[in-house]
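Every protein chain except one is present and positioned as in the full complex.
Each chain gets a letter, A, B and C, in the order it is written, and its residues are counted from 1.
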Amino acid sequence: MGPGEGSTKSDLYRAYQLGQLIARQGWVLLTGGRKAGVMEAASIGAKDAGGLTIGILPSNNTRSLCEAVDLAIITDMGNARNNINVLSSDAIIACGTGIGTASEIALGLKNGKKVVLLTDNRETQSFFTSLSPENVYLATNPKDAVELVKKILSSLSSQ
Amino acid sequence: MGPGEGSTKSDLYRAYQLGQLIARQGWVLLTGGRKAGVMEAASIGAKDAGGLTIGILPSNNTRSLCEAVDLAIITDMGNARNNINVLSSDAIIACGTGIGTASEIALGLKNGKKVVLLTDNRETQSFFTSLSPENVYLATNPKDAVELVKKILSSLSSQ
Amino acid sequence: MGPGEGSTKSDLYRAYQLGQLIARQGWVLLTGGRKAGVMEAASIGAKDAGGLTIGILPSNNTRSLCEAVDLAIITDMGNARNNINVLSSDAIIACGTGIGTASEIALGLKNGKKVVLLTDNRETQSFFTSLSPENVYLATNPKDAVELVKKILSSLSSQ
Partner (left out) sequence: MGPGEGSTKSDLYRAYQLGQLIARQGWVLLTGGRKAGVMEAASIGAKDAGGLTIGILPSNNTRSLCEAVDLAIITDMGNARNNINVLSSDAIIACGTGIGTASEIALGLKNGKKVVLLTDNRETQSFFTSLSPENVYLATNPKDAVELVKKILSSLSSQ
């Protein structure tokens, strides 16, 4: 998860590398599906590394669909589709910050999911850590984020 | 699309064969994802033929998930997820009939999709044909249904 | 519930009278909220008789809102909002027929609701009666429909 139009260059490069690392783990990448920002960068990264990509679109058609998405789910639900994004994910990495990303992090935590924050933004880190200390993880780079997801997945499978 | 608990044996066998035929075309099978009825039979058929399967679940977890589904989308939206099923499909085959299936056929047609009816039920055939004669196709067996989908897809790609 | 742009004149006059009768019972009228067809006619009827009206809009703004709706619920969910319409209703009257109306009737029955059909369309009557004989009621005019709703409500309150 991460910003669309409001992404920084750092967010985009990190998202591209995240996509690659996720694909190399054999995991499926799920994003918001649009041809913008972190969604697009991560999907391109995953395809460049031979992965499988799903995109959960907010619209009622595929006009905004990123070409690097293999499987488009068309919700026609606007921002409410963010709840489907997080429910359908075994683990969530938030790459960057912004209003839409904040809604996904909050919905993820509300649904009991664990969320890895990959952002340098102090307010984002301290806000979500204060709200849900047990389910928020802080990463400083994409490799770190993927290592944290591995731990999350192994704790899920041992439940 | 098709009934869950209310499926007839004929519906189930047809759904299994539909799953196989869909996989052999290289298409992705999308169903309602639950371990029941037409959804399950079609997913098992597609996996037996080496296909890829998506399931759009109505619940907020994977407890009801059919094991033959590769990719689960968790909506927590109950029957409103039927709208996502039809929006995300390039073409829709309704195998069997029932109240839930009727809602999917109606939502599919409402969203401008073409729907193939694979059912012997006369009321279903005449009701939907009268409502939307241009977008409803009648099939008498799974092979026939898949041939109709091929025509639908080629008309979409020529638009 | 009933068609928007595809309404017949008979649907509209019946919807207007239904709105009046519903308001006179002291009931709240819930419709799909748009400035079109049966939704609009019923809302105007209810306001003319001093009632309270709710509209559940499919869009993400109020541009399409009927002026006779007192309380607008904005869903941004397209046709998936039809599931909210039926879940939020104690009883459902379908005035007229059409693809969208068919999805509402089917979703209503799927969610266990009782539905009164006020339509002269034989295919609609026979299709839904065959699918759910215990929960479908046939009315021939607005007064008849409201009498059937009274029976439905009294059976709900005695449960």
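Heads up, the rule we're going with is that a residue touches a chain if its C-beta (ideal position, glycine included) is under 8 Å from a C-beta of that chain, and two chains touch if they have at least 3 such contacts.
Predicted model only: the values in this text are computed from it and were never measured.
Asks: Can you list the shown chains that the absent chain is in touch with?
Replies: Looking at the complete complex, the unshown chain comes into contact with A, B, C.
Asks: Have a look at C:54, C:105 or C:131 and name the one touching the chain we're not showing.
Replies: C:54
Asks: Of the residues A:52, A:109 or A:145, which one touches the chain left out of the display?
Replies: A:109
Asks: Just to verify: which one of C:49, C:87, C:138 or C:153 makes contact with the chain not shown?
Replies: The single option touching the absent chain is C:87.
Asks: Just name the one of B:17, B:53, B:79 or B:132 that touches the chain not displayed here.
Replies: Once the missing chain is taken into account, the touching residue is B:79.
Asks: Residues on chain A that touch the omitted chain in the whole complex?
Replies: On the side of chain A, residues 77-80, 82-84, 97-100, 102-103, 106-107, 109-111, 121, 123-124, 126-127, 130-132 touch the unshown chain.
Asks: Please give every residue of chain B in contact with the chain that is not shown.
Replies: Touching the chain left out of view, chain B contributes residues 60, 76-80.
Asks: By the contact criterion defined above, which parts of chain C meet the unshown chain? Give residue numbers in ascending order.
Replies: 28, 54, 56, 60, 71-77, 83-84, 87-88, 111
We take it that only the chains that are shown with their structure count from here on.
Asks: Compute the rotation angle for the C-alpha superposition of chain A onto chain C, expressed as a multiple of 5 degrees.
Replies: Angle of rotation between the two copies: 180 degrees.
Asks: Which is it for copies chain B and chain C: same residues on both faces, with over half shared, or different residues?
Replies: Copies use mostly the same positions to touch.
Asks: Could you tell me the distance, in whole angstrom, between the mean C-alpha positions of chain B and chain C?
Replies: Spacing between the chain centres: roughly 28 Å.
Asks: Any idea how many Å lie between the Cα centroids of chain A and chain C?
Replies: 40
Asks: Provide the list of chain B residues touching at least two other chains, using ranges where the numbers run on.
Replies: 77, 83-84, 111
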